[in-house]
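Only one protein chain is missing from this complex, and each of the others stays in its spot.
Chains: A, B and C, in written order; residue numbering restarts at 1 for each.
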């Protein structure tokens, strides 16, 4: 065994819960506390005990908490060691139960440990992972290191599972590449976090980034698509903004939706909603009652973002039925996912230093690569038929 | 030209509106009345005027309305002629503006003309086509002939458009195959109507049937997957049930949703909702306030169906967070699309002859191939890991 | 730990070599003998030593060779144990170096151990795995148990690798399902062995079955598509025919191919070739010199099978340029892969008990699900346009 000195990268793994660390109790899966690290320590591909002992790694990292929470991967091809410390939350959460408070907790932990680590991996349930990834992407301002959410569809304690490979891939990328984004790694692909949505509840290939190609593919080799990686052009200091407005909601249009339903949904204390419209951002334009409710709400100060309920595509103003919404004061959500739009709204509405116009302007801008804003002026596109 | 006698099939085309027949007015698309048939008559692939004249077709079909509304396709390879009559609605509708009333109108027209035609093609906007296809699938009881919805992403009046091919394919299938289902034909694929969802607002390949393979592929050859085609095993007479309950809604869960929002959404006169949950049908199980609202509603008689907000997959009871919902009285929506679930709910709730238990039982059954109901007993599946 | 008695299934793993068991020597990968089983024994997901000891498994299976070559998987959900014995070939082979003799060795080993095991897993390099799977499918006559080839793109000794999951999936299927076919398992999919081709040299998703859907998908659950599984309707005794004719070849057409090249390729001792033609089975029909060579060869007794060089699709007789080949005496290969066609040819030509006509007839029949033979009479297809 080679334990000669080599470069070490440090990764902080924040274990918030999720299927990856669940066990069956009475035929139902729920999180199992204080078990995850123990399981990892038994997997040679995820921990090299011999290296740890011979290099006295545990002594060296003794300030990072209990020594058993620090592990080390086998030697990478680049002659590098990735040392990672697991910080387990208590209680562990099924991601269905995640709230804005939990997002803030994660954000604060990244901020607190930012200087000491080269990258961050967040273990998280898949159900709301796209929401949390979106939220963190806005909360993390001037990010200069990788923050990668991952998890699994089958617990790491099962024989066949996707947890080992997802964790390993996330660690290797977080420890070796300077991708200054909040990302999501799943089934051999690295995505921009605010671009994904969960599309399959029964497949290992659970996520999709419908309007942006993956940032990286980890097949036989790991290939980074550097052209797609976000560059913020900033020298500002990293900070996490944990202020998020909770009075926001997601409303999907459906045929026969009543003005009454819309009115109830939009009533105070609601301050912002993402309206999931049809196709290219369309809604009924012959429903005066409905449009009236939208207009009333925007006049009352409620900010509404128009996103399509289609998996792929963008909100445009090609149709009369789409124009009605923009006339009613809705902000075009372009090609944002509903998840990203909801989190952006929550982030922007919390900016009490801004007036309504400034908030709307901010919503219309591309803040973290979450959308292609310049739809009309797109020089590369020629609509022709 | 060959105008010798040959078998003729008759198809009724009901033009409800949609992009396929829209024109630009001030840079915005809206439906153009009384123009569609005129455009078709000029397209040799969609009308063979010479055959019409030489066989005195117009005289023969004079009872089907104005002669200019009956057209005939060129000779098919099977030595068959498809004669089709276009019934244009007034006003033509952008499908965003479709309501339950419009579904009933279409249903009644199919019923009225059922005996005279071999198949039906419904031209419809893409935005709510999946909803209308789902609704018609339930409304049409004991259907024995094909009813095929289609439309396009680009108007037939534009140079490059998908309308010609979609209409032509739908006519050829409706006139030549006995597929006794409400279907949706788009971009060379025939889908079961209550299985589709619009997934792309900017591509010709706009629809997807995430949990069921297409019924047919129309590539160089038209291949029908007969094993998948629905067989109702019925000798009952075809009828259309136009009773649909309008007090139904679609509510998508999101992190931070408040009990207040849920309560407002569920208040009277709401009688049924489809809850779009996370992953395999999960919702927060640590939110007593939320679960309380669900329980209150079901106790008040509101029926709630649990569908996943994932594109693919099915609602199961594997997770503690999913079990909470079933304990709160929600009906498992299995692998139904939200569109199908909403229409099924509307159809079942209108059955005033049934009590609540019977309605719930009916919702749990596979009525028109809209879902795979037998999730637990699935003999072909072995969950192993 | 649960070591209570449970059903046991037995699987024989024949390790022929390939990337899955390779190591780097001077930056180049080559097979590493006597290392594979040792590596498996250290992976808890692939071996449960405690169960082995407590149940005295090694004593029980002591007749199966050295005890260290028998391993046991952790308990399956169906309360079953899969006990597997590894038979390592010496020398281990890079699959590039596989020959007809090696196919015979594998076949004989399956035959020898047929009664004692419930299923067979063949570890094999990916480069010629599709050829070996095709060959074994024909050599194994009246097969009643699963024979599953697998391997990996990255060695099991590397940190990130696909070998663990491929081996585990193959074992679970071989030990639990009666799929009486020679199959290939890779990247969560089980394919019919004579339908696959290697399509990607750099991705974990290396194989494709272009003209037949997978037999099973192993995602969160393992789902078997029983409708597709081959049923031979035979009660004959299983046997392996190791006679394979070696005087067969694969020739791909290209523009400008000379009659001289064809003549050289077809010269004795060549007895049969698969001609990879264009599109639907087409070749130049204006090249009298070329057609002359084909005709000469068939008249000399060489049997030629016409397969398309396209990944997907089938050989038909729609084109004048395709008809020329059938006139020259070539047998239509329908939708067979070139790999399957080559092995079928080798198998059929070895049947010295048959005359040329009987051999051609046999080639035109669907022997092991390797093709859809009835192209013209396909009732489900209607070519219409």
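Here is the rule we use: a contact is a pair of C-beta atoms (placed from the backbone, for glycine too) under 8 Å apart; a residue touches a chain by one contact, two chains touch by 3 or more.
A quick note: this is a predicted structure, and the numbers were derived from the prediction, not measured.
Looking at A:223, A:300 or A:356, which makes contact with the chain not pictured?
Checking the options A:223, A:300 or A:356, the one contacting the hidden chain is A:223.
Specify the residue from the set C:70, C:166 or C:282 that touches the hidden chain.
Selected residue, touching the omitted chain: C:282.
Which of these, C:78, C:243, C:267 or C:355, touches the one chain of the complex that we don't see?
C:267
Of the residues C:154, C:212 or C:229, I need the one that contacts the missing chain.
C:154
Using the touch definition up top, pick the residue from B:7, B:23 or B:43 that touches the left-out chain.
Residue touching the chain left out of view: B:43.
Provide the residue numbers of chain B that touch the chain removed from this figure.
42-45, 73-74, 76, 153-154, 159-160, 165, 168-169, 172, 188, 202-205, 218-221
I need the residue numbers on chain C that touch the omitted chain, in ascending order.
28-30, 94-100, 126-128, 131-132, 154, 158-161, 198-203, 206, 208, 246, 248-252, 254-258, 260-261, 264-265, 267, 269-270, 276, 278-280, 282-287, 308-314, 317-321, 323, 338, 342, 346, 384-385
What we mean here is this: only the chains that are shown with their structure count from here on.
How many angstrom lie between the centres of chain A and chain C, each centre taken as the mean Cα position?
Measuring from centre to centre gives 42 Å for this pair.
Please tell me the distance, in whole Å, between the geometric centres of chain B and chain C computed from their C-alpha atoms.
Centre separation, chain B to chain C: 42 Å.
Residues of chain C touching 2+ other chains?
Residue numbers touching two or more other chains: 76, 172, 220-221.
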